[in-house]
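One protein chain is absent from this view; the other protein chains keep their places.
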Amino acid sequence: MIDKRITSVEEAVADVFDGATVMIGGFGEAGSPIELIHALIDQGATNLTVVNNNTGSGEVGLAALIMAGRVSKMICSYPRTANSTVFPELYRSGRISLDLVPQGTLAERIRAGGAGIPAFFTATSVGTPLEDGKERRTFGEGDFVLEHGLTSDFALIKCKKADYHGNLVFNKTARNFAPVMATAAGITIVQTAEVVTPGELDPECIVTPGIFVDRIVTIDSPALESELVARGVSYP
Amino acid sequence: MIDKRITSVEEAVADVFDGATVMIGGFGEAGSPIELIHALIDQGATNLTVVNNNTGSGEVGLAALIMAGRVSKMICSYPRTANSTVFPELYRSGRISLDLVPQGTLAERIRAGGAGIPAFFTATSVGTPLEDGKERRTFGEGDFVLEHGLTSDFALIKCKKADYHGNLVFNKTARNFAPVMATAAGITIVQTAEVVTPGELDPECIVTPGIFVDRIVTIDSPALESELVARGVSYP
Amino acid sequence: MTDARRIGLSRDEMAQRAALDIPDGSYVNLGIGIPEKVAAHVPEGREVIYHTENGLLGMGPSPAEGMGDPELINAGKQRVSAVQGASFFHHADSFVMIRGGHIDLCVLGALQVAQNGDLANWSTGAPDAIPAVGGAMDLVAGVKTIYVITQHTTKSGEPKLVESCTYPLTSPGVVDRIYTDLAVIDVTDDGFQVVELSPQVEFEYVRERTAGELLPTPDVAPEVT
Partner (left out) sequence: MTDARRIGLSRDEMAQRAALDIPDGSYVNLGIGIPEKVAAHVPEGREVIYHTENGLLGMGPSPAEGMGDPELINAGKQRVSAVQGASFFHHADSFVMIRGGHIDLCVLGALQVAQNGDLANWSTGAPDAIPAVGGAMDLVAGVKTIYVITQHTTKSGEPKLVESCTYPLTSPGVVDRIYTDLAVIDVTDDGFQVVELSPQVEFEYVRERTAGELLPTPDVAPEVT
């Protein structure tokens, strides 16, 4: 019997350990697994390396995790967004480090990590300061740099609907990094608005096959980051 | 107005030139664009390099293209299948060359070609004769070989349903190589059983977005390779 | 040089001018800021499909304030819509479109453009700045044609079209055409080539505000042809 449902977010993130690398889905608030992130704050793991395109906004979700001092390093493409104040302060005071990766390279490094590809060449960042320390090589008429696959201990992602085998479908642009992160993490933890029986999702339309998913928690009415920020909520 | 429909298979393949590289979708007969291949035989282009997982069966479709002497080189993983006699004969007599690529490496090389990645490392083929001539490098605890992205001048693929912007969905395991080939070809030519108006395909379920498709021809009742072979058909 | 703000095109007019050059049937990615305005000005009768790197091909206009879906957003994290024929995909697939050269055209803002096409638009290199690059480097390295829309000079009057960029590069040698308030300018092997001056703008006026080599249009100075 394959049933990946977990009763609570607490249980779902219970084994995240100090020093773990955690990929967190979402592009801004779209796809951000805010209930899982809050459970991770409550759980207490620290010295985390977090992979996300941004650094959260306000004082909820990813920004709250950073504000709580749990993140020692961010791997992201754009740590500067509207209502993003937590990361800049910690960064300027040297309390968090940043590995800045171009967005497409970040997505492809995660995809490579999940695909068993240790490294690949891309033209992105050639001739820029972000090329520093990378191997450059010419193929055909162009120059390319070597980038490495990225894996993690855990991934926290959000989807629209799951079956209990772990097959997932997403909502619009909330899909973003979640499918590749699910492939690149040792343990992939999903919060979904709805769980159905295997067979109810169209097999031609499943975006993330269950093989990439380890745990599913139902959050039928997930909070919206922008609404919490607008209300001035600070987690916890 | 974006409308990628072409009236006939003849028009669709009219500009395939001598010496072109042509990716052809299909894994065995599943997904094989047999009407487009037959049109290519009629069209007459020769000295082609063809990329397909196999080499066709009987004397129709891809096997017929090879039998007609139009293919100077096959890039494939498995040129030896049931009812596959055409390729072995030509290969043994030195009239066609073979670039043997492991199936997963073939799929990933095509994906890389379409993704603007000139080369990547994989563990597949390390320590085997297929490693010959490849660069080997150690990452972490493993050894990997460098493989190159693969692109083509044309791709011929088959799908279940398209809209006239070129968005595609497929039928079951007939999907196989088609979506990656569509990304890797200069000109992607699709035969579809049905064309609908943009908006009729669920945007969450589109497998190949229209940006990767150039021409669409409707073949509402495509021939089945195995049936033609069973009937002893030899094309043309 | 404060008069540079009083003559030449407004931000909307710059977007409108750039929109004239968007070919029918093209796949286009529009950067944040003035480039976003281009879509509204593409001439009637042309069908253009917009890509946003966060996973949507077939992006449509923003919904009315407070409407829309917070999970249907563009790369600037603003709510948008999806047109008929749109498709959603994940981030790695989205950048296959960009890195693989499938997007025909990208319109971006700039901090500096050099006469050899070098683009700087992600960082001023200030030591206290939080570095942030997003998808800019991927876009300019991957998309076939790169248009820049920018004011001709900074607010303090410094040229943004320069002999060589002093800011960190986004990518070397990638810009094809620049739309400023003062002119439309192509990047050529010989330097900045004026294609068109904005109404009431003289070539000399533009040259004074350009740090690199600026070539007049053949019409303005036929001897250069």
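Odds and ends about this structure:
Should a chain be cited, it is by its letter among A, B and C, assigned in written order, with residues numbered from 1 in that chain.
The rule is short, and it goes like this: a residue touches a chain if its C-beta (ideal position, glycine included) is under 8 Å from a C-beta of that chain, and two chains touch if they have at least 3 such contacts.
All of these numbers come straight from a predicted model, not from anything done at the bench.
Within the full complex, the chain left out of the display contacts the shown chains A, B. Within the full complex, the residue among B:G19, B:G44 or B:G127 touching the omitted chain is B:G127.
Of the listed positions B:V22, B:A45, B:A107 or B:L201, the one in contact with the omitted chain in the full complex is B:A107. Interface note for the absent chain: among B:G56, B:P79 or B:G166, the touching residue is B:P79. Listed here are the chain A residues that touch the chain not shown: 1-2, 111, 113-117, 163, 165, 167, 183, 197-199, 201, 203-204, 206, 209-212. Where chain B meets the missing chain, the touching residues are 27-31, 53, 77-82, 87-88, 91-92, 98, 100-105, 107-108, 110-111, 122-130, 170-180, 207, 224, 226.
Keep in mind that, in the parts below, only the chains that are shown with their structure count from here on.
Averaging Cα atoms per chain gives one point for each, and the point farthest from that of chain C is the centre of B.
Counted by C-beta pairs in contact, the busier of A-C and B-C is A-C. Per-chain CA centroids place chain B at a distance of 37 Å from chain C.
Residue positions 115-117, 204 of chain B each touch two or more of the other chains.
For chain C, the set of residues touching two or more other chains reads 82, 88-89, 95, 98-99, 142.
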